[in-house]
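Omission of a single protein chain aside, the complex is shown with its protein chains in their original locations.
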Amino acid sequence: MIPGYITTNAPALLIAVPLLGAFLSPLIGRISRDARALWVLAVMTLTALIGYLVAFLVYTEGTLLYVFGATEATLTIPPDSGGIPIRIIFTIDAMSALMVTIAVTVGFAVILYSLTSDSRRSGLEAYYTIFLLMIGAVLGMVSTGDLFNFFVFLEISSLASAGLIAYKVERGRAVEAGLKYLLVSTIGGIFFLFAIGILYGQYNALNIAMLADMIQWTPLDKLALVLIIAALAAKCGAVPMHFWTPDAYSMAPSAVTAMLVVASQASLYGLFRFCFTLYGVTLNYLTIGWVIIILGVLSMIVGVTMAIPQKDIKRLMAYHAVSQTGYMLLGVGVGLAVLGDQALLSSYGTTAMEGGIFHIFNHAMYKGLLFLTAGAIIYQVGTSDLNRMGGLGHRMKWTMIFFIIGSLAIAGIPPFNGFASKFLIYESVFAFSPILSIIAMVVSILTLASFVKVFHSVFMGPPLPGNEQVTEAPKTMLIGMAILATIVIVSGIFPQFFVQNLIAPAAQALIDQAGYVATVLGGV
Amino acid sequence: MLWNLPYIVVVLLAVIGLAIIFLKRNLIKIFLGVSILTSAVNLFIIALGYREGGIAPIYTYAASEKMVMATPQALTLTSIVIGVATSALMLSFAVIIYKMYGTVNVDEIRELKE
Partner (left out) sequence: MRMSKIVRFAADVLFGAIVIFGLYVIMHGHLTPGGGFQGGAIVATGAALVIVAHSYEEVIGMIKKAVLMAQESAGLVMFAGVALIAIGLGTTFFFNFLANSGSLFGMTVPFGPNPGELNTGGVLPLMNIAVGIEVWGGLAIVILYMLSGIGKKEEA
């Protein structure tokens, strides 16, 4: 059915196709705008198909390995290397496969959406190149099994994101947001590189599995972990370093914002990957777990309280994104805090992690959907000020429906997917610490209140003067939103199916450090 | 402890870089601070790569156990290339901001503050 050389090389093609497509798109753009649009869509479709193939292979046959430049794709330790995995190795386990699925799904929806929503702008040849580059970088971040390779993809995604955030210029304001993002991520990247240097200096290895096999808990390792957590928490927008999020999310084109959410979650994935797989039980899991829980709770509270008074629709959603990131940190943090205790882990730790990881999936879908609806409204109305919208309900019916789906999902109302993951988090966190669970519920209620306000001021009431001529958003934009909305509904109605088949293997993959090491090092 | 000298320089450079980033108000000076911080990390990795008595892997007659893997050098080169791209992008941003706002003082670049 599918030729063997494609299945073997799928992890490499996952990166090669978007990158090659990105580099060719300026040349194709010389022919005509339509040719470029078709090319970009074709590249993204192909990437998505490869992504699903990779995920399918991982979920059916177990962890996929890909060794770059070796004679065979699974030859992790060449005979002449002295027992060290010297090449760059892609290690795609169930957790990575979940992230790949999220990235290609959202990527496909936003590319489809942006073919219309950004077609009015100038300088599109660079726009799509950078967009594909960013998608490729996110895919690389989640599939690599090499510390330095992760850093390289992290920097590519930072640079591409910063370029896209500043893309609109907007009398300099978008550039200001891009600059903030770039400064935060560059300094974060340098911290991360320091951590890599510290680990390399001690263990002479860069492969995550190789390092995980040897790692101790020396003071230098502690320093490296602190640097890694600081860098990646800044990149995913957790609270003390969240100040770039509202600016960047609100000033970027909406399609980019939806993809930025995924890029932030790739950093979050990195944070979890290094805590669980690289350090595992060697780290002081109770302390580090609590650090992550506190980061999460702070993000939840600060995010939602800052969101309520906002007047700009995308800024408001951006603060909610900070708040939702808190749920993921909380869920997985609880899992980390009980990592060494098998009894507690099986009684509620795993459930909490499943909740947190399911929330990553759900958040990417509904938050992407919400940003796309906001983009559609801004595209048609021409402003992002909530006070100047109003009465759009009759004019933009489909957008309104998608907005309702997205906002009910983010507020955790059944039967949408936000409820399923939040319920897992409430339930398991309650067993760990009741007060945290109550905070999570209160934040959820505040989220609902905030979105009711937005819904009322955007869609209800008579049309404001100047909004009488507003029409429904173009078709490709609606299709992009419909893809995400369908996933939100389906994963909300059948959460059990998703949790059992996608999320639980991912949570297990994070916990099972020994399995990860054995796959790469061949059971050493 | 002379062999610790590179690491002392690394720490000094990192502190200077961070101090510039957090204390200076001029965008261009902040970018210089980022460059100094990048240099610190580059020096750190290249200093890690030194092995007493090691031989570069291009000398074909050397005993194989004395050859040194060139990984830290490769990491540093990659990091330098990334640094070039970052500073090019940051300086382009500074050009645009100066043209739009007429200043590179971060205290006056506050359009997004609410």
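Should a chain be cited, it is by its letter among A and B, assigned in written order, with residues numbered from 1 in that chain.
Methods note: contacts are C-beta pairs under 8 Å (C-beta built on N, C-alpha and C of every residue); 3 or more make two chains touch, one makes a residue touch a chain.
Computed from a prediction, not measured in an experiment: that's the story for all the values here.
Novice: Of the listed residues A:A70, A:I84 or A:M441, which contacts the missing chain in the full complex?
Specialist: A:A70
Novice: Residue-wise, where is chain B in contact with the chain that is not depicted?
Specialist: These residues touch the chain not displayed: 60-61, 77, 81, 84, 88, 91-92, 95-96, 99-100.
Novice: List the chain A residues touching the unshown chain?
Specialist: 5, 9, 12-13, 16, 19-20, 23-24, 26-27, 66-73, 122-123, 126, 169
To be clear about the criterion, only the chains that are shown with their structure count from here on.
Novice: Which integer distance in Å separates the CA centroid of chain A from that of chain B?
Specialist: About 28 Å, centre to centre.
Novice: Enumerate the contact residues on chain A facing chain B in the complex.
Specialist: For chain A paired with chain B, touching residues are 86, 148, 152, 155, 159, 162-163, 166, 169, 171-173, 175-179, 182-183, 186-187, 189-190, 193-194, 196-197, 200-201, 206, 247, 251, 310, 315.
Novice: Can you tell me which positions in chain B touch chain A when the two form their complex?
Specialist: Where chain B meets chain A, its residues are 14, 21, 27, 30, 34, 37-38, 41, 44-45, 48, 69, 71-72, 75, 78-79, 82, 85-86, 89-90, 93-94, 96-97, 99-101, 109, 111-112, 114.
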